[in-house]
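A short write-up of the structure that comes next.
Here we show just some of the chains, and they stay where they sit in the whole.
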Amino acid sequence: MMEIVDFRVRPPAKGFLESKIYAVAENRKRYTQKLGWPLVVSAAEQSMELFLSEMEEAGITTGVAIGRTTATLGTIENADVADVVARHGDRLVGVGSADSANLKAAFAAIDEIIAMGLKAVNLEPGVSAVPMRADDRRLYPIYAKCEAAGLPVVIMTGGGAGPDLSYNDPAALDRMLADFPTLKVVSAHGGWPYVHEILGVAFRRENLYLCPDMYLGPLPGTADYLAAANGFLSERFLFGTAYPFCPMKPYTDWFMAQGLSDTALERVMGANAKTLLSLQ
Amino acid sequence: MMEIVDFRVRPPAKGFLESKIYAVAENRKRYTQKLGWPLVVSAAEQSMELFLSEMEEAGITTGVAIGRTTATLGTIENADVADVVARHGDRLVGVGSADSANLKAAFAAIDEIIAMGLKAVNLEPGVSAVPMRADDRRLYPIYAKCEAAGLPVVIMTGGGAGPDLSYNDPAALDRMLADFPTLKVVSAHGGWPYVHEILGVAFRRENLYLCPDMYLGPLPGTADYLAAANGFLSERFLFGTAYPFCPMKPYTDWFMAQGLSDTALERVMGANAKTLLSLQ
């Protein structure tokens, strides 16, 4: 049995329920429908029990529960992430978050993340109080602290990651990756829709990992992403459902039927995430 | 029998004949040939009669005759558009135009468009006397007036829509769409060649309609456009031949053989345009 790590979930518990994903159910449903997936029952019912049984059904062994600190999409405290993970330690690992627009608070959050045993730092500078791109100088102290601590950064650069599309510009990410060559960086939403360009950056910068998650499926660029996952990017591509946007079993079944080689599949579905987050 | 609305035609009559498309025949023919289509007989002969019979042959029930006010591609007066449409009211509807680079004239043109019963306002800021991108502040009063009047805007953002490619930048359009959320905007030429990016904007902004017209066919990105037309964009994708660049029957036959679902085809070929322009 293959171990499957879902690199992007927001389980229906505690602070997660107050973030926009759950609080504005219509918005979440609209996304799921535009993507052509059936609605997610456990999300509608806000049931952790159902969530865990949907994971089970999908064959997902570990979910990466990702917090957030944003101005427009809500906030999930690191303590809440740690608490949910503590209660489901066999099924979840946690990624904390820091406020991109408040350096002092971000530094404190990173210390907290380390103390709580969370595995990485999630940043969403495009939807912070002061929208920024990945190469904004105000983020550089945060990157430097994470690099020094050996903590990977997850950064939303794709989809609706800012007031306009340019907040996803892969060139901004390229500059930052060059300036912090030992910082491991995951692009959440995988730079979509700049598909060719982000793959070009990934070809060039070996510290970049892609998790296109919900932007795979019926959307343009999917074949390009998957060809990369099967080729030069097989050790840096991460499977993720973006739960509760995509339903776990249908999405996982679809993904696994896309023709990736056994080697690529084993890496993408789990091994890459385990290495990146130092899971055993 | 399916109703077919061709969202972009410039019939061979009156002011249309003085615009660059007809006046510089060599240029028009070069485009048609680069796109791999046979030359358009009715355009060469500048014959309205032939044009109408080519429409008939192609099964096109309604053509949207689009005027223009530009510095480099010529001007077709709103009165000329209205006059051509009046003489062929069963086959044509009209879209007027306004000068992107002259606010006072643009305001007058919009009033004229409303008075004449034209259905939308065509803007081509990239080829105006002062080339501008879609998010230029000088265009904002024009957008505001159209939004207030409930008039859709057709804006050339694709192909040769400016001195260089950056005038097609989908991020500029994204900003404008966010700032005028109830303004319905058609991207003429569909943002080509920024195919993934414009589809990303369309996924995000539900007030954007795409009409890639002549940039579909043997050109890169066609499969992506058509997959979107068949999926999340089926209610906001518009069929158009860009006549006289593409010949109506061969282009229409080709388009209808691309494997769109019956539902998508019915929307894209006509229903979307009828709803957008409030045709009955």
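As written, the chains take the letters A and B, and residue 1 is the first residue of each chain.
To be clear about the criterion, a residue touches a chain if its C-beta (ideal position, glycine included) is under 8 Å from a C-beta of that chain, and two chains touch if they have at least 3 such contacts.
Please read all numbers here as calculations on a predicted model, not as lab measurements.
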item	value
Whole-assembly copy number, given 2 chains displayed	3
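The criterion applied here is as follows: only the chains that are shown with their structure count from here on.
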item	value
In the complex with chain B, residue positions of chain A that touch it	34-36, 159-160, 163-166, 168-169, 192-196, 218-221
Residue ranges of chain B touching chain A (in the complex, touch as defined)	170-171, 174-175, 178, 195-197, 199-201, 203-204, 224, 227-228, 231-232
